[in-house]
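Below is one structure, written out as C-alpha cells; the observations come after it.
The complex appears here without one of its protein chains, the remainder shown in place.
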Amino acid sequence: MNGLQLKLQKREKLADQLYGQILEQIVSGNLGEGTKLPSENEICASFGVSRPVVREALRKLQSDGLVYARQGVGSFVKRRPPQGLIDFGGVSDVAGLLRCFEARIAIEGTTARMAANRASLRHHRDIQNALKMLEDGIAAGDIADKADLDFHMTIARASGNEIFVTILTSLHDVMSKSMMVALNITRGGSKERAQKVLNEHRQIYDAIVGGDADSAELLMRYHLHQARQRVTDHARDM
Amino acid sequence: MNGLQLKLQKREKLADQLYGQILEQIVSGNLGEGTKLPSENEICASFGVSRPVVREALRKLQSDGLVYARQGVGSFVKRRPPQGLIDFGGVSDVAGLLRCFEARIAIEGTTARMAANRASLRHHRDIQNALKMLEDGIAAGDIADKADLDFHMTIARASGNEIFVTILTSLHDVMSKSMMVALNITRGGSKERAQKVLNEHRQIYDAIVGGDADSAELLMRYHLHQARQRVTDHARDM
Amino acid sequence: MNGLQLKLQKREKLADQLYGQILEQIVSGNLGEGTKLPSENEICASFGVSRPVVREALRKLQSDGLVYARQGVGSFVKRRPPQGLIDFGGVSDVAGLLRCFEARIAIEGTTARMAANRASLRHHRDIQNALKMLEDGIAAGDIADKADLDFHMTIARASGNEIFVTILTSLHDVMSKSMMVALNITRGGSKERAQKVLNEHRQIYDAIVGGDADSAELLMRYHLHQARQRVTDHARDM
Partner (left out) sequence: MNGLQLKLQKREKLADQLYGQILEQIVSGNLGEGTKLPSENEICASFGVSRPVVREALRKLQSDGLVYARQGVGSFVKRRPPQGLIDFGGVSDVAGLLRCFEARIAIEGTTARMAANRASLRHHRDIQNALKMLEDGIAAGDIADKADLDFHMTIARASGNEIFVTILTSLHDVMSKSMMVALNITRGGSKERAQKVLNEHRQIYDAIVGGDADSAELLMRYHLHQARQRVTDHARDM
C-alpha cells in the first residue's frame, strides 16, 4: 500500500484513529498533493477495519477539504496543511479549526446580512473602530487578534439577534485560536497577503454601511472561506 | 395618537421599553392587524424620546415579523401573536422565541445540507427513529417535544461537525421552550395542521436519505419558517 | 440483469438513449421505487457501452430526482413519474419539465427576493390581481395557467431587472407547458391539494408586500420545489 501505513491501537473510535493517521501522512508529506489514496478495499483488508469505518474517516477528510473523491475512481490528496500549523496546534486541532470556520460561514454569513439590514449608526461606528484597530495593528506588525475578534463580534451585535452573540461567545476560545493561527500566517506572509486580508474586512464593512445585505453575506462568506483556505493552503496562496 | 399609549419608566433601555409597550398593544388587539402605527415624529414628540430610540424599537418589531414598513408611508401591524402564547411566556419570551427561530434557520439549514452530504446509514436510522417517535407521539395526542428535539439534534450530529451539536445544545432551553409552544399550538390545532407539521419533518428526512443537499437545506429552512409563523400567526394558518 | 433491458440503436448520443430507456423502465413500473439498478459494470458489459456513457445517463437520472446513489452501494429508483404525465408529454418532455423547474428555482428565487426589496405599490396591485384570478380560476375548476404565468411574470417585472423578464419570456413555452402539467395534476387532485397550491402563492405574495426578502426567496423556492415534486410524485402527495 503505497505511502500509507497505519497502526490501529484499539477498537474504539477506529474512524477517528484512521482519520488522524491519514492526516499525519498528509501533513508529513508522505502522501503528497494529488496522490491517490489506497482503495477502500485495500484499507479494509490491510487493517482489519470494516468499510463503514473507512468511509467515515474519508468523509471527515473530505469535509476538511484535505481529500477529494472522484466517483468510481478513488480518493486523492487535495491539500497539505502547513507544518507550522501542526507544530502550533497538533493534528486534532487542525481538524477543529477547519470545523470552526465551516460553522462560522453559516452563522456569520447571516449576521453580516442582518447587520446590513438592521445596524444603527452607532453599530456602524463600532465596526469602523474595530476595522481601524485591525489596520493599525497589522501595519505595526502585530497579529491584532483582539481587533479581528471585535470586528466579528460587533457585526453579530449589529444583527439585532442576541442569540448570535451568545453563539459566537461560546465559540470564543476556538475562534480566538483560529484567528491567531490565521493572523500569524498573515503576519508571516507577504505584504500582498496582509493587504488582501484587510481588503476582505473593508469590503464587508462597506456592504454593511451601504445597507447591501446580499453583498454583505457574500463577502463575509468569502472572507471566512479564504481564511479557511489560508490555514490549509499556506504555501500556494501568494 | 390612535390606539397607542406609552408609559416610559426610566431613561435606561428606552428602546426595549418602547418595544415592549408597542408589542403589548399588538398582543392585546389594541393595535389591530393592518393598523398604521403613529409616525416616528409623533412617537418622539409624545414621549420625549429621541428618534434613534424610536427607530431601534421599530427595527426590533420588524425583525420579529410583527410590524412592516412601507418606505415613505410608515409602519403597519403585520401580525398579532396568539393570546395563549403571551399567557404562556410573557411578552419578553415572545421576542426570544422569534429570535431563536431566526437563528435556527441559519444554523439548521446548514446542518440539514451537510447531513444530506455526509450522513452514514446509522445516522439515517437515528433520524428515522426520531421521526417515528414524533409521528407516534402526535398520533397519541402528546406534544412529543423530546422526539422533535431528537430529530433536530440527530441531524446536527449527522452533519459531521460537532460544533453545530454544541451550539444547538447551548440553545437547548430556549429551543425546548419554542418546541413546546409550537407543538402545543399544533396539538390545539386542526388535524390538518398536525399532518402538515409531520409532512415537513418527513420531507426533510427524505431529502437527507436521498442525499439531496439543496432540497434538505430548503425544506429545513421552510419548516422553521413555518414553525415561526405558527407562533405569531396561530389563527390564520388553517 | 433484473428488470432492465436496453436496446441501443446507434452510437450517437448513447448516454441520452440509455437515459431514455432507463426512464421508460421506471415510468412503466418495470423498475419499481426502491429497486436497485444494475451496477455500472453490468450495464457496461451487457450493452457494450463505456463507463462514461453509463455515468452520464445515471447522472441525468439523479439530477431529475428519479434515481439516487448510495456511495459504494449503487443506484436506486427514487420516484416513478405518473403515467398520465408520460401520455401527455412523452418521455423526453418529462426530463425537460424537471430541468425547467430546476432553472426556475435559481431564477425566480432571486426575482422574488428583489421584488420584496424593490416592488412599487403598482407592482403589488398587479401581483394581487394575478393571485385573485388564480384563486377564482381554480375555484371554478379551471386550470388557470394564464393567471399562474401572470403571477410569476409580474414578480419578475417587480424585480426591477428587465433581464429576468427576458429570460422568463424565453422560457415561456416550456414554462406554460410545465404549468399546464402541474395545474392539471392539481385539478385532478384533492381539494386539499388545490388549497395547498393557492397557499403557496399567497405566502409568496404576503412576503413580497411585507418587504421580507429572505422569506420571499425561501417561499418561492419552496413553491417551485413542491411543484417539481408534484410532477414526479403525483400519487404520494396527499
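Each chain gets a letter, A, B and C, in the order it is written, and its residues are counted from 1.
Rule of thumb we're sticking to: contacts are C-beta pairs under 8 Å (C-beta built on N, C-alpha and C of every residue); 3 or more make two chains touch, one makes a residue touch a chain.
From a predicted model like this one, the values you see are computed outputs, not experimental measurements.
S.K.: Which of the chains on display does the removed chain touch in the whole complex?
M.R.: A, B, C
S.K.: Of A:K60, A:K78, A:R104 or A:H201, which one is in contact with the hidden chain?
M.R.: A:K78
S.K.: Hey, which of A:Q21, A:N161 or A:S215 is the one touching the hidden chain?
M.R.: Here the residue in touch with the unshown chain is A:S215.
S.K.: If I consider the whole complex, including the chain that's not displayed, which of B:K36, B:R55 or B:H124 touches that chain?
M.R.: Of all options in B:K36, B:R55 or B:H124, contact with the hidden chain holds for B:R55.
S.K.: In the complete complex, which positions of subunit A touch the hidden chain?
M.R.: Where subunit A meets the chain not shown: residues 65, 68-70, 78, 192, 195, 210-212, 215, 218-219, 221-222, 225, 238.
S.K.: Since one chain isn't shown, list which residues of subunit B touch it in the complete complex.
M.R.: 40, 51, 55, 71-72, 113, 213-214
S.K.: Which subunit C residues would touch the chain omitted from the figure, given the whole complex?
M.R.: Answer for subunit C: residues 52, 55-56, 59-60, 63, 99-100, 102-103, 106-107, 109-110, 114, 118, 120-122, 160-164, 166-167, 170-171, 174 touch the chain left out.
Basically, only the chains that are shown with their structure count from here on.
S.K.: Closest chain to the overall C-alpha centroid, by per-chain C-alpha centroid: which is it?
M.R.: B
S.K.: Count the residue numbers both subunit A and subunit B use at their shared interface, divide by all numbers used there, and answer same if that is over half, different if under half.
M.R.: Subunit A vs subunit B: same; shared/all numbers exceeds half.
S.K.: Distance from the CA centroid of subunit A to that of subunit C, rounded to the nearest Å?
M.R.: Taking the average C-alpha coordinate of subunit A and of subunit C, the gap between them is 36 Å.
S.K.: Using mean CA coordinates as chain centres, what's the gap between subunit B and subunit C in Å?
M.R.: Inter-chain centre distance comes to 30 Å.
S.K.: Measuring centre to centre with CA averages, how many angstrom lie between subunit A and subunit B?
M.R.: Taking the mean C-alpha position of each chain, the two centres sit 30 Å apart.
S.K.: List, in ascending order, every residue of subunit A touching at least 2 other chains.
M.R.: Correct list: 55.
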